[in-house]
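With one protein chain held back, the other chains of the complex are shown just where they sit.
Here is subunit A:
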Amino acid sequence: MATMMGSTVLHLPSGPTGVVGKLHPTVLFNICDSFIRRNDQQERVIGTLLGSLSSDGTVEIRNSYAVPHNESLDQVAVDIDYHRTMFELHQRVNSKEVIIGWYSTGSGVSASDALIQEFYGREVQNPIHLTVDTAFTDDQANIKAYVSTPLTLGDRPLAAQFHEIQLDLRMVEAERVGFDVLKKTVVDKLPNDLEGLEGTIERLQDMIETVSRYVDDVIEGRLPPDNAIGRYLADTIASVPRVNSDAFDKLFNDSVQDVLLVLYLANLTRTQLTLAEKLNTAAQIV
């Protein structure tokens, strides 16, 4: 007996999605902070992600804010007014940041997420769902991002399937601030210029030593030579400009003299200021 299947076909998406997400460290800090400050009854925190979409499909996640919500076994209520108000406030500061998705703490994707995803789907076309595992299951920091595609049975929406997308966690800004500052729970003093430079030069020295040790090992036959690395090293060393010795000395001396002159001027100015102040306070006005 052949049943007329008609036009009911189960659509399953296929192939990897080309969306790549770039996460800024501010967002991560925001999420952790709102997780720590959550109410006692809540197990997880939900919030909106703001950012920008670029034309090649890369999504930059720049900012976020937490949205109060109520969750029980069978239903989820998200405070929509709050979400709208906060979005407007954020728009006033930076109008380029638009809603691109939402985040939640806790690992994995649960059933109620589909509803929330649908809600956010009304705001933006393809909302990104970011999960941050704050409980450190698997002893790892799991930060994953998903996009969802609806599964339809003919015309009826059935479920939403979440695909994981690639997430770029390079934190250029956090690097600028310095990971040591952000890693420890308390940093007593911000490093000033010279200390920072010292640290950098030490690192540079370490790197050069590692490389030179490697080269020695290869020459003495302790390690098999690797052509790619050898070529890379040759390129790096060639990038140090070969300047004629005299020309380099002249250049060097000139620059050093310039810097010393400016330094002298600045110190002179400072001395002058102190002197003037002493004279001012000592002088008497008749």
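Everything below uses one rule, namely that a contact is a pair of C-beta atoms (placed from the backbone, for glycine too) under 8 Å apart; a residue touches a chain by one contact, two chains touch by 3 or more; residues count from 1.
Rule of thumb we're sticking to: contacts and distances are computed from a predicted model.
Visitor: The complex lacks one chain in this depiction; which UniProt name from "LYR motif-containing protein 4", "Ribosomal RNA processing 4", "Missing oocyte, meiosis regulator, homolog (Drosophila)" or "Eukaryotic translation initiation factor 3 subunit H" does that chain carry?
Guide: Matching the unshown chain against "LYR motif-containing protein 4", "Ribosomal RNA processing 4", "Missing oocyte, meiosis regulator, homolog (Drosophila)" or "Eukaryotic translation initiation factor 3 subunit H" yields "Eukaryotic translation initiation factor 3 subunit H".
Visitor: For the chain that's not shown, point to the residue among A:A77, A:L153, A:I219 or A:A266 touching it.
Guide: Of these options, the touching residue for the absent chain is A:A266.
Visitor: Based on the whole complex, identify which of A:I201, A:I219 or A:A234 touches the chain you can't see.
Guide: A:I201
Visitor: Touching the hidden chain in the complete assembly: which of A:A111, A:L169 or A:I219 does that?
Guide: Of the candidates A:A111, A:L169 or A:I219, A:L169 is in touch with the missing chain.
Visitor: Can you say which of A:N39, A:Q125 or A:N227 touches the chain missing from this structure?
Guide: In the complete complex, the chain left out is touched by residue A:N39.
Visitor: Suppose we count only contacts with the excluded chain; which residues of subunit A make the list?
Guide: Spelled out for subunit A, the touching residues are 24-26, 28-30, 32-39, 62-63, 65-68, 82, 85-86, 89, 92-94, 134, 136, 140-141, 169-179, 181-194, 196-197, 200-201, 203-204, 206-207, 240, 243, 248, 252, 255-256, 259-260, 262-263, 265-267, 269-270, 273, 277, 280-281, 285-286.
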